[in-house]
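Shown here: the complex without one of its protein chains, the others still in place.
First chain written, first letter: the chains are A and B, and each begins at residue 1.
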Amino acid sequence: MKPSSTATGTIIGLTLVFLIGPFIVIILAALTAGNNLAFPPDGLSLKWFIKVFTVESFRISFFISMFLAVFGTLTALIVGVPAAYAIARYDIPGAGAIQLAVSSPLIVPGIIVGLALLRYLVIPTGFTIMAALFLAHAALILPYAVRVVTSSLQNLRVDVEEAALILGCSRLGSFFRVVFPNIRGGILAAFILGFVTSFNQVPVSLFLSGPGVRTLPIDMLAYMETTYDPSVAALACLLAIMSVGIVFLAERFLGFSRYV
Amino acid sequence: MFENKTTGLLLVLPAAVFASVLFLLPVGILLSEGFAGSEGGFSLGAYVEFFSSELNNTVFWRSLRLGLWVMLTSAVIGYAAAFSIVQLSPKSRGRVFALIILPLMISPVARTYAWLVILGRTGLVNQVIVGLGLSEEGLQLLFTETAVFIGLLQLFLPLMIIALISSMENMPRDVVPAARVLGANWFSVFFRVILPLTREGLVVGGTLVFAGSITAYITPAILGGSKVLMLETLLYQRVTVANDYAAASVIAMILVVMSIVTNLLLKRLAKPRNRRA
Partner (left out) sequence: MSDFVSVDKLTLAYGDTVAVPELSFGIGKGELIALLGPSGCGKTTTMRAIAGLMTPKSGTIRIDGRDVTRLAPSLREVGLVFQSYALFPHLTVFENVAFGLKMRKAPNIRERVMAGLESVGLRDFANRLTPDLSGGQQQRVSLARSLVVEPKVLLLDEPLSNLDARLRLEMQMVLKDIQKKTGVTMIFVTHDQSEALALADRIVLMKDGRIVQSGLAEEMYSAPRSRFAADFFGFENILPGRDGGLLAWRPTAIRLGDGPHEGTIRGMSFGGDYRTYVIDSALGEIKGSVRAGLPAFGEGEKVRFDLPEGEAVRLEAA
């Protein structure tokens, strides 16, 4: 009484073609030896992949995006882990309002935040765009960090912390000796999720760009407007490969998907 | 040992303040600016002016319409896909599931850019159309609502599928075969059994897809350009081209309201599910 497996197989196949197919198209298109974006490619070569590394603005914006993703996520974790601990362990007064505040970056569309920070922080106070970008990215990642770490904490029995206290640990000591080693996987997963989210982020960074300060995705959008060559396709491939690689490794060693 | 509420509050406060100061406060100021009259005081002038422009109206309704279409289409495809996926053996189900999630981890710029190659004047689709002799020189596919629709659908379909799979996995075992044994055809199985039992997943997926679509920037920017503006691309354009912060504030308000409504809806519908789990 099951639906026929030919039918379900076809449906799954078509769905995957629609979702994944474009990546294959773009990989092949980027491998073209010609000078135009085309499919099927006009001969095969790696020249556009090599070209990507020679475009200076890509190099700069890649490092900016890396910096934001790494240090923004670290900052989010430094602020977010204590918050997650409080949410998982304490009966906090006004918990609803606090949760709402912490998760606001998920609710407020990023483009507005970027614009608002530009207008009310960067322009009037002379705050640098880089600093605003950094803070915005950290805040953007915060809800992911809090959510992943909270659920990791909820899976750790509270009584092991109590046992540590009785055996002579201080509160802080028990966090670092007992809690931390047991939620390391969750923290790493939060780091990866935060990294990927920040690195791929566009709307928040849209207005927060200035001379020499652009995140990689924004730089790609700008490049696309002026140049219609396959280097953006090659870069898109490289980014896709990077993300897939990170997620694959994370899944392999952490079981990443159970944290997402 | 976790009795001291002050300690809890002190631990969570930095995060709450950090997010509020960076996200809520500036956005609050931006939104309030939309209600400021030209000589100060309260005014709805910006809103009246915004909606008196034909372009703005077009963009507003287009965003809603595309959001709805993407939501409906992803629901139809999502049901077929999710139902097929849950029939698989656990092992292959895990693999397919990973492939569905994969695109979510990839830069949306990269994901959308691929459609340029497929939908362009000399792209894959037009090669087929010309090859079949359906058109002489190919069709204008890029910078149309259709292109934006396809891009958004590809971007957000995984969210719908994931939501539906998780609610199908929570369906009582064997209800579908039971209904079939009782003589129901696939049509009534879907409307009388599957749909009522997965309504929650549908609403969760639907709101995520709808909210994602109407607040999208990258896809309309790349595939719609200035011809097919949506709310966020319009906002960007009003600010960068015309310095029109009043319009920006109105659009921001629309986006925030949509987002809040969606999230409230999600919260209400997601709650009973957690309680049961």
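Quick notes on this structure:
Note that in this section a contact is a pair of C-beta atoms (placed from the backbone, for glycine too) under 8 Å apart; a residue touches a chain by one contact, two chains touch by 3 or more.
The structure displayed is predicted, hence computed values, not measured ones.
Taking every chain of the complex into account, the absent chain touches A, B.
Here the missing chain is touched by one residue of A:Val70, A:Met130 or A:Leu165, and it is A:Leu165.
Considering the complete assembly, subunit A touches the hidden chain via residues 157, 159-160, 162-170, 173, 177-178, 181-182. Where subunit B meets the omitted chain, the residues involved are 1, 3.
Rule of thumb we're sticking to: only the chains that are shown with their structure count from here on.
Partner subunit B is touched in their complex by these residues of subunit A: 1-3, 5, 7-9, 11-12, 15-16, 18-20, 22-23, 25-26, 29, 37-39, 79-80, 82-83, 85-87, 89-93, 98, 101-109, 111-113, 115-117, 119-121, 135-136, 138-139, 142-143, 146, 158, 161-162, 165, 196, 199-200, 202-203, 206-207, 217, 220-221, 224, 232-233, 235-237, 239-240, 243-244, 246-247, 251, 257, 260.
Interface residues of subunit B facing subunit A in the complex, by the touch rule stated above, are 1-2, 4-5, 7-9, 11-20, 22-24, 26-27, 29-30, 77, 80-81, 83-85, 87-88, 96-103, 105-111, 113-118, 120, 122-124, 127, 154, 157-158, 161, 176-177, 180-181, 186, 215, 217-218, 221-222, 232, 235-236, 239, 245, 248, 252, 255-256, 259-260, 263.
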